[in-house]
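Heads up, the thing below is written out as structure tokens.
Apart from one protein chain that is not included, each protein chain of the complex appears where it belongs.
All chains are identified by letter, namely A and B, in their written order; residue positions are counted from 1 within each chain.
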Amino acid sequence: MMEENEMSFFDKLEKVDPRLIYILVFLIVSLPLMRPLGLPISMSPMTVAFYDAVEKVNPGDVVVVSIDYSAASSPEQYPQTKAVIHHLATKGAKIIGLGFWADGTPFIDSALKDVFGKSKDHPKYGTDFVNLGWIPSQEVGMKALGGDVQGTCPKDYYGTSTATIPMMKDVKTGKDFKMVITLSSGTPGVPEWIRQIQAQYGVTFLYGVTAVGAPGMRVYFPAQAAGGLEGLAGAAEYEVLLIKYGYKGTLAPPMDSQSLSHLLVIAFIVLGNVGYVLRKHGKAK
Amino acid sequence: MKLSATIRRSVPLVITFIAGLLVIGDYYFKVKAFNDFITQWMKFVNVAGSFAVIIGYVTLTRIHARRLNQRREGWYNSLALLVGMYAFFLLGVVFSEGKFTAHPTYTYWFNNLYVPLDATIFSMLAFYIVSAAYRAFRVRTAEATVLLISAVIVMLGRAPIGPAVWPTFGPITSWIMAVPNNAGMRGITIGIALGVMSMGLRVLLGRERGYLGPGA
Partner (left out) sequence: MLATLYMSMKGISRPTIRKIAGLDAIGEAVGRATEMGRPIHFSPGIGGLGTDVTPQTLAGLSVLAHVAELAARYKATLWTTINRAEVQPLAAEIVRQSYLKAGAPEAYDEDKVIFLSTAQFAYALGVVGLMHREKVAANIMIGGFWAESLLFAEGGYLAGAIQVAGTANTHQIPFFVAACDYCLIGEEILAAGAYISRDPVQLGAIWGQDYAKFVAIALIAVGIILSLAGSDYLWKLLRGPLW
């Protein structure tokens, strides 16, 4: 009788109701957002490499920032976008915002407004930054962009002819890009940019991806990609590095949530394995 | 004029072959006139590709209007889809005063309706990852144990809590990502690239006709 009770207890350890798991995840993720723990954020070598590459940008260098993510991954990648544009602005780069995902394009306008205060109506729009909007046809669009920038984007996001935009005067092909930064959560994204622009024109290439995509994108470092931001953690680390430029980061509380949720996952994995091992041990006896 | 089956099958294959060779040639041969021609062609394909949006609209309208008309099970979902789809179309095209998606009203609804909805569904993954990891990660074999240990180390190393508790988590995580992970990923990536190359070769040679549609 005692042995049967022990066996069913081990079975219970292995088969916790998923609803209990979901409730715990909800609590663990939401509580630190209300009461942050203040855990220090450590640096990843990929984030440091990304930062160092952007630090080498000189005033007047043309940098393409491509928003290749959808609304779904915007909570993870929009913080990367703002931080990247802020850093480029402090370096005096000429920023070309564009995207190959239709539902990611509005984020370019939002990010420019968040960093510069205004987008199209800003006095430096057209001289320091420009928003070229959505380019269709994914990888074919990238190839077309590399071959003829103004032909592929005859108008900017707001309907102005790119031929009349001052900073686009000398931007004709992919050769005129000093750097390309893609913030991507899928396809088209990093591999497509590398194939069509980085490999063809030898442009310095950086990426920001969701945490899920990070292991797969590391294969391009350092030969094709000079650095990368990996998920929300990468964005938080980058914000820390930008403190010296007066950047006010907001990702410390979400990183606390991430820490606790990782601990929760580990706890459940250990629980399941304890039940599994003890059940097997019980059967072996 | 009805074309014979041979012509209907052969012409697309010939076009595919010639188009593929030309685009591949653009990479290997740097002849200005040829490269300029290919660039113009890519821009044409770009424009043609944007018409795919219209195909999506037409197909969804056709399918869901039929469901609505026939009052099939769940017809109210089809109504909601059509209302939402055309509301955004009207906001972004008809009533946007020429600003299209840059219009403040469109941006408002995009930021406050579409973004939260899309992000919410994506956030469900957080719950599912925990339940899937809890179910799947068992120390059944030596390899599974190694996978489990490295997963735990990387999870701790990539969140602030790991290095806060033991600073060495960071360098160990970096090593796992840079060496074993990269080795496996590069192997898989090369294998997939060769598979895609093989498929591309079959498409060029007309041996793979699935993309042509039914009856090819």
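We adopt the following convention: contacts are C-beta pairs under 8 Å (C-beta built on N, C-alpha and C of every residue); 3 or more make two chains touch, one makes a residue touch a chain.
It should be emphasised that the depicted structure is a prediction, and the values quoted were computed from it without experimental measurement.
If you put the hidden chain back, the residue from B:Val31, B:Ala65 or B:Ala136 that touches it is B:Ala136. The residue from A:Ser44, A:Ser73 or A:Thr182 that touches the chain not shown here is A:Ser73.
Counting over the whole complex, subunit A has residues 18, 70, 72-73, 138-139, 185-188, 191-192, 210, 212-213, 215-216, 223 touching the chain that is not drawn.
Summarising the interface, subunit B meets the missing chain with residues 28, 30, 49, 52, 55-56, 59-60, 63, 81, 118, 121-122, 124-125, 128-129, 131-133, 135-137, 185, 188-192, 194-202, 205, 207-208, 210-211, 213-215.
Please note the rule applied: only the chains that are shown with their structure count from here on.
Taking the mean of the C-alpha atoms as each chain's centre, subunit A and subunit B sit 16 Å apart. For subunit A in complex with subunit B, the touching residues are 16, 18, 21-22, 25-26, 29, 39-45, 70-75, 102-103, 105-106, 109-110, 120, 135-138, 140-141, 143-144, 147-148, 151-152, 157-159, 200, 211, 214-216, 218-219, 230-231, 233, 255-256, 258-266, 268-269, 271-273, 276-277.
Residues 27, 35, 38-40, 42-43, 45-50, 52-53, 98-102, 107, 110-111, 114-115, 117-119, 121-123, 126-127, 129-131, 133-135, 137-139, 148, 151-152, 155-156, 158-164, 167, 170, 174, 177-178, 181-182, 185-186, 189 of subunit B touch subunit A in their complex.
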